[in-house]
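Here it is, the structure, as structure tokens.
Here the complex is missing a single protein chain, while all its other protein chains stay put.
Right after this comes subunit A.
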Amino acid sequence: MGKGGGGGDGKKRSELQEVLERYEPVVGVEVHAQLLSDTKAYCGCSSHYNPNIPNANICPVCTGEPGTLPVPNARVVELASKAAMALQCEIAHEVRYDRKNYFYPDTPKNYQITQYTHPLGAGGCLELPSGRRVSITRLHVEEDSAKMVHQGSDSLAGSTHSLVDFNRAGIPLAEIVSEPDMRSGAEAAEYGRELQKILRYVGASDGNMAEGSMRLDINVSIRPRGEEGLRPKVEVKNVNSFKSVQQAVDFEVVRQARAYDAGEVVRQETRMWDEKELASKLMRVKEGESDYRYFPEPDVPPLALASSVVQAWRATLQELPAAKRARYQDPAGLNLDAETTKFLTDDLAVARFFEAAVEQHGAEPKEAAKWLVGDIAGHLNGNKGRVKEFRKIKLTPGGLAELVDLIGQGNITGKIAKELLPELLDEWEGGEEGAVLALVQARGLEAITDPAVIAALVQKVLEANPEKVEDFREGKTKLLGFFVGMVLKESGSRANPEVVQSLTVEALNGA
């Protein structure tokens, strides 16, 4: 089996296209998302740890010292239940835990407390923006393992020795398993993005791929188009971005197709995604199912989930991304375009800002959206680090509403607004209503609409450029733009552009 692709991007794509004509990819995704509880799943240690200070947030429970017992954290069940509800899962009436037994140095007790026979949520589904419906098999809670740091190599293989950092041990996770319902790398990535959004919307997880608080394993198999059954699947781990999800699926599709084309079999195996080489590499071959000797966790009694409690949690659920998108695009409502909607709803903080500006402060929706998508996003340096940057801005929803309103009323020009924006975003200390206008007035930046004042400016520009006036009058009408620009500049961008336009035309055509 050689590496998939080989040549440039273009070659890879065309090869993928060729393969896709004959084979259908079948993709399922397993997600591990760290739940946002303040303490760990089974002890009182803080779950906010500094990755640079190993073994700082640990106690005898985290390291599995003899005699220690797990004490379940109720908040974990709440957060996981909310995520399960958002994924339309049935919620279990009783929370039960099981032990999964296996020996590995990152698992302090050499078993993991998880849920096997009775997952917290089951039978859900997630509809992707592209329309694909992905069934959710189950959502269960479990504890994270410690982190192994291998010295002298990236993995256990080839390292001289390995260190174990228990900060992560016992951090609560939700494992979310999908059915193999996706049919391309793009869909798998889309699923990951949408799931991330949902987890963030319900506050269950920050879903940060780069920091490992959301981790994806993908299961990929292919089958000849028209074939019904499933062929052996390959699990790909270490997929650390949504871009990698798509790349890894596409790579596997081509790799497996080549194997089938060559008359080989595709083994059920686990592979690692290598981000640098853009290739999956063999980790281990699965010889049948591992026997984890699951059994009910005797240290944690089953916990009944009263329907009143579940109802109360359900009542706190926010509008989910799909519903929000539909509402933003509703022609009878906000009527925003798809791209604007996507930008506003991708991050709940942005959506909340937008909604506050529109609903509480009466901003004109399209204009407010335009500012958010355009200049504000531009100022925050596009998409890079947007989430964090956005939370830091000083401009309030009320401030944005006032700004939009001042432009709409002609009180300031768009140009002035753009010039003021960086200050409003980075330094502004305003807040109360009228603060933007007060700032504008204090700086003397109100729009000039008085025709007499503008006419005087026009006159001044014309007098300063007699030759160009001649040229215009001899037919070089393109010079109108030059004169308008000069007048605006003369006004310090404060003159109303429409008035300037009409008065300039008037003056040029007049005497």
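Simple rule for what comes next: a contact is a pair of C-beta atoms (placed from the backbone, for glycine too) under 8 Å apart; a residue touches a chain by one contact, two chains touch by 3 or more; residues count from 1.
To be clear about the criterion, contacts and distances are computed from a predicted model.
A single chain of the complex does not appear, and UniProt lists its protein name as "Glutamyl-tRNA(Gln) amidotransferase subunit A, mitochondrial", one of "Transforming growth factor, beta receptor associated protein 1", "Glutamyl-tRNA(Gln) amidotransferase subunit A, mitochondrial", "Ras-related protein Rab-20" or "Dynactin subunit 5". Contact with the undisplayed chain is limited, among A:P298, A:P331 or A:G444, to A:P298. Interface note for the absent chain: among A:P25, A:P54, A:P108 or A:G430, the touching residue is A:P108.
Counting over the whole complex, subunit A has residues 60, 63-72, 99, 101, 103-105, 108-111, 152-153, 155-158, 160-161, 164, 283-284, 289, 291, 293-295, 298-301 touching the chain that is not drawn.
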